[in-house]
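All protein chains but one are shown in place.
Take a look at chain A:
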Amino acid sequence: MSWAGWLRLIVVTGAVLLLEVLCRAGVIAKTVLPAPSVMAGDLYRLLASGAASADIGETLGNVAMAVIASILLGFVAGVAIHAMPRVRRALDPFLATYYAVPFFVFYPVLIVIFGLGAAPIVVIGTLFGVVAMLINTLNGLDRIPRVLLKTARVHGMDPVRTALMVKLPSAAPYLFTGAKLAIAYCFIGVIAAEFIMSSSGIGYSIAYAFNNFDNARMYALMLFIIVLVTVLNAVLFTWERRIMQRRRR
């Protein structure tokens, strides 16, 4: 690991330790935040008892569906829009301001349309993730070196082979970035939707525990989400860096 990596580990560990000390010393009240070690213990017991397994499975299933939908739709739409420059120019300002629209205010509308269940949650997650994938697909297709396309033409490759052997590999790093963002955004969308209004899932469980003053369960689930998302993002971030570095060589 690099010097900065070690330093980062020290900083994060230090922050957790500081929190632990502050909680144990009573500077932070137990009702506001339990010590990290207590949280971890609660989480272990919760996972071991299996009481949260159904909710965790449900949320992960929703996220997975939203991620698949976002990546597929975003990729297909990106390729289609890239092929039509005029449509693209017209859509450009909308894509750039897309994330300014606070999508959760649409969530109640979706519940009215789809009913209370997994469907509106997956849709919200997809709405959140799809445009990140779309924008990065456009980006990737824009940056295919001209010379590669010319080479393909010189060799007389048909459109399908050009797409598979030249365009796709050359745009791959950007597609990866898009997928990475789509995953992060789908998590945010799905969990927030469950939190606001739903009848199952991790987000719902946290809101439910909060309303019932069940701090042990609430913090355990929060810790679970934080650890899960952080590890996932860290893996994707490292992987992305490696792909980008290979590209530069």
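The rule is simple: a contact is a pair of C-beta atoms (placed from the backbone, for glycine too) under 8 Å apart; a residue touches a chain by one contact, two chains touch by 3 or more; residues count from 1.
Following the convention adopted for this analysis, contacts and distances are computed from a predicted model.
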{"item": "Undisplayed chain, where the name is taken from the UniProt record, one of \"ABC transporter permease subunit\", \"tRNA modification GTPase MnmE\", \"ABC transmembrane type-1 domain-containing protein\" or \"Cytochrome B oxidoreductase\"", "value": "\"ABC transporter permease subunit\""}
{"item": "Which residue of A:38, A:56, A:118 or A:191 touches the chain not shown here", "value": "A:191"}
{"item": "Chain not shown: contacting residue from A:96, A:164 or A:244", "value": "A:96"}
{"item": "Touch criterion as defined above, residue of A:108, A:145 or A:169 at the omitted chain", "value": "A:108"}
{"item": "Touch list for chain A against the chain that is not drawn", "value": "4, 7-8, 11-12, 31-33, 86, 89-91, 93-94, 96-97, 99-106, 108-109, 111-113, 181, 184-185, 187-188, 191-192, 195-197, 203, 206-207, 210, 218, 221-222, 225-226, 229-230, 233-234, 237"}
